[in-house]
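One structure coming up, written as structure tokens, with questions to follow.
For this depiction, one protein chain was excluded, whereas all remaining protein chains were kept in their positions.
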Amino acid sequence: MKQRILAATLALAAASSPALAEDSVFVGHLVDYTGPTSFVSKFYGPGVRDAVDYINSTGGIDGTKIEMETIDYAYKVPQAIANYKKWKSKGMIALQGWGTGDTEALIGFVAKDKVPVWSASYSGHLTDPTGKNPKTKKPAPYNFFYGPSYTDACRALVQWAAGDAKEKGISDPKFVHTGDNHPYPNAPKEGCAEYATELGLDVLPPVVVPLGPGDYKAQCLTIKESGAHYAYVGNLGGSVISLLKSCNTVGADVTYMGNVWAGDYLTIKAAEAQNYIFPTATPFWDAHADGMDLVYKIADMSGFAKDTKPTHHYIRGVCSAFYMKEAMEWAKANGGITGENIKQGMYVNKAWTPKGLEGVCLPSTWSSEDHRGSTVVSINKGSFEDGAVNIERIAEMTLPRRDDWVGY
Amino acid sequence: MSHVPHPRPCGDFRTTYSNDTSLFRTKVEGRIVYLGIAALLISSFFLNDYYLSQMITIGIYGIAALGLNVLVGFTGQISLGHSAFFGFGAFASAWLNNTTGIPVFLCIPLAGLMTTAVGMIFGIPAARLKGLYLAIATLASQFILQDFFSRADWFSGGAYGSAAEVVNFFGIDLDTDQSYFYLVLFWVVVSFLAVSNLRRSRDGRALVAIRDHYLSAEIMGINLTRYRITSFGVSSFFAGIGGALYAHYLQYVSVEGFTILLSIQFLAMIIIGGLGSVSGSLLGAAFILLLPQFMESSVATFVEYFKIIEIWILSIFQEAETALSIATEHARTIEQGKAYIKEMSVGAVIILFLIFEPEGLIHRWRLIRASWKLYPFSH
Partner (left out) sequence: MNWDLLFQLLINGIIVGMLYGVVAMCFVLIYKSTQVVNFAQGEFLVLGAWVCWFFVLKWQLPFVLAFIFAMAFMTIFGILVQMIVLRPLIGEPIISVIMVTIGLSIFMQALMNWVFGNSAESFPKVFGDETVMIGGLQVEMAYLMSLVLSLLVMGLFYYFFKFSRYGLAMRATAFNQQVAQSLGISVKQVFAMAWAISALVSCIAGVVLGLVNTVSNSLAIIGIKVFPAVIVGGLDSIIGAVIGGVIIGVLENMAEFFDGQFLHIGNLYTVAPFYVLIIILMIRPYGLFGTKDIERI
């Protein structure tokens, strides 16, 4: 028995001693496990985390380890900025960010400090690196994200809605934006409404729905009475579940179109939603794609998928981490891993996918003029039927890269 | 209030009124304060950025807590909306600087004055209220101001918040912790000196009289409405200064920073520090700000030992490998609860202090000092 105890203690010592690689780079990682967006961050955050662990266990960035510190900032912007400053003094060279509020607040800081950020905020405001569009508030040269921007996804949904309305014979389709008065739901509000008007949809005044669960019958009655046919859902998680449930009770006959974070099998299941439309930029967890093997391997290492099936937001996190990894590899081969070089590394290839993730991450292109990685949006329809969630892909929209759409 | 807030310890011999109202109770106390300030002045050369940033935040929150102490500790009014005024100061300073281009170091006191005005406006309905009704009215002002911040795009940048420039002092950018520390230290000294002096003036005694018994105070000729509104104004002034310092330290202001939770934290600071005690405000701010970090590190230590002990126990029955994996799993579960333990500790500390030490840290400190002074014949 004594031997066993000794073995266990030794194993513990081996496991807990920090793997102090001589050569490492420091990366910050913001997550929200306790705040209002924890519903999706609980999947995206581990996606990034596990991917980085996997990268480190397979040799890192050509031998350089990624030292990543994960901090739960509960979706509070001031806390994110305070952490950013702390990390900066520790020599952070890149950041895996999270929300829209904090990422947009940090635009100026990261540009000054030359720290590239891969955010989980897909705000259109992050896509103009030079500020050439007069509508851009602030140029964002160091901001990247994987997938279509919120505005582009909303534009794709609106485009789909216009077609759908024609099919159904609705002569004057009406469109309404719902969401909290908060940077994240607000991000696509203007750009999307403009495009909807362009397509001949009637845009109604937006309806404010708080970013948390609650009883939203009053808001649903407003939506119902306004006669809207298509409602964009700008929130996520509990708020969306409550909204869909309340509106179902009220009997508002509206097609709900969620944003990228508002649609996954958990939301549809909890809300018992019917014909709920939402965009994606990755396959779902049980899809058959070449690159999914690597995703499963990453999840197996941490045992994340052991108990419950992750939502596809996990895969998004993996993509985000792998784009960062490949940009770092280029940087290392071309003058060392610095913020500036990593940024250049993102521009080198056109329509690229990280190695091993083919069919999982969409081929994306970033250039020094345009940070819209991808403008391809898959549109899905999900329903809860007989205790099971059925999701089918109904369309794929490729939006043009219009110059007047950069940055918003 | 049913109890005497600060019973005078024995061995405290003051025979004249001017003795009674002196800034420092003894010469030694005065010397200690001067020495302390001198030590702080040179400390920035020895401390690293982490400690400096902690001291900066303690100073900023300490100023705001001091303001609240004027309102709650001196005047006996309750405010559940202090963080809204703190926020107003932050936005006002950023707004002034962004729109008019007035140098930031002037914007900070100007923001304080603007906040005073707003505080007095909210103080008008509050002047007629007391106790619970006042608490609820200030709670409402918290929500109303918060809503204003998230909607007034011209003033606060709306939901996006607004950028606050770096403080520039005659050509020197105060953008490092080391330089910003001096700015905060300056305001801390000014504010604490001002409030200490307020307390020994006629106005200060009037406020205390209102707290102790407002009817008697009124009969003695103290204008209740005027003094209550004034005390709202004074308290808002310091909240505004604190907020402005906070804004330019973070260089960014967002409505999310100024929730009811922060208002509660301010109240917790002065209760834990000691109601009505000037130095207690700073003590309380330090306690509330350092508590979560202390909890974080102590949870981490606890998890480490817990893991080792659990492995020893488990490996009696199981293979080393399984024991390790089970213990790691458990450790991770506790680790994940860290954020919640930090929050819970704030709530628990408020409850425990109110039950066991209702007069705050400063009271405990006075007891310690008295027993040391009177050794070996302490009572």
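Some points to look at:
As written, the chain order gives the labels A and B, with residue 1 at the start of each chain.
The definition used in the following text is that a contact is a pair of C-beta atoms (placed from the backbone, for glycine too) under 8 Å apart; a residue touches a chain by one contact, two chains touch by 3 or more.
This is a predicted model, so every value here is computed, not measured.
Across the complete structure, the visible chains that the omitted chain touches are A, B. Within the whole complex, the absent chain has one touching residue among A:M68, A:A270, A:I315 or A:L362, and that is A:A270. The chain not shown here is touched by just one of A:G99, A:P148, A:G237 or A:G258, and that residue is A:G237.
On the side of subunit B, touch with the chain left out of the figure occurs at residues 1-2, 72, 78, 124-125, 128-129, 131-133, 135-137, 139-141, 143-144, 147, 151, 213, 215-216, 219, 261, 264, 267-268, 271, 275, 337, 340-341, 343-344, 346-351, 354-355, 358.
The chain not displayed touches subunit A at residues 34-35, 38-39, 181, 205-208, 210, 212-215, 217-219, 221-222, 225-226, 237-238, 241-242, 245-246, 249-251, 270.
Please note the rule applied: only the chains that are shown with their structure count from here on.
The distance from the centre of subunit A to the centre of subunit B, with each centre set as the mean of the Cα atoms, comes to 37 Å. Contact residues on subunit B toward subunit A in their complex (touch as defined above): 49-50, 53, 150-151, 158-161, 163, 250-252, 254, 256-257, 304, 307-308, 311-312, 314-316, 319-321, 323-324, 327-328, 336, 339-340.
By the touch criterion stated above, subunit A contacts subunit B in their complex at residues 1, 4-5, 7-9, 11-12, 15-16, 33-34, 72, 74-78, 81-82, 85-86, 89, 101, 104-105, 108-109, 181-183, 186.
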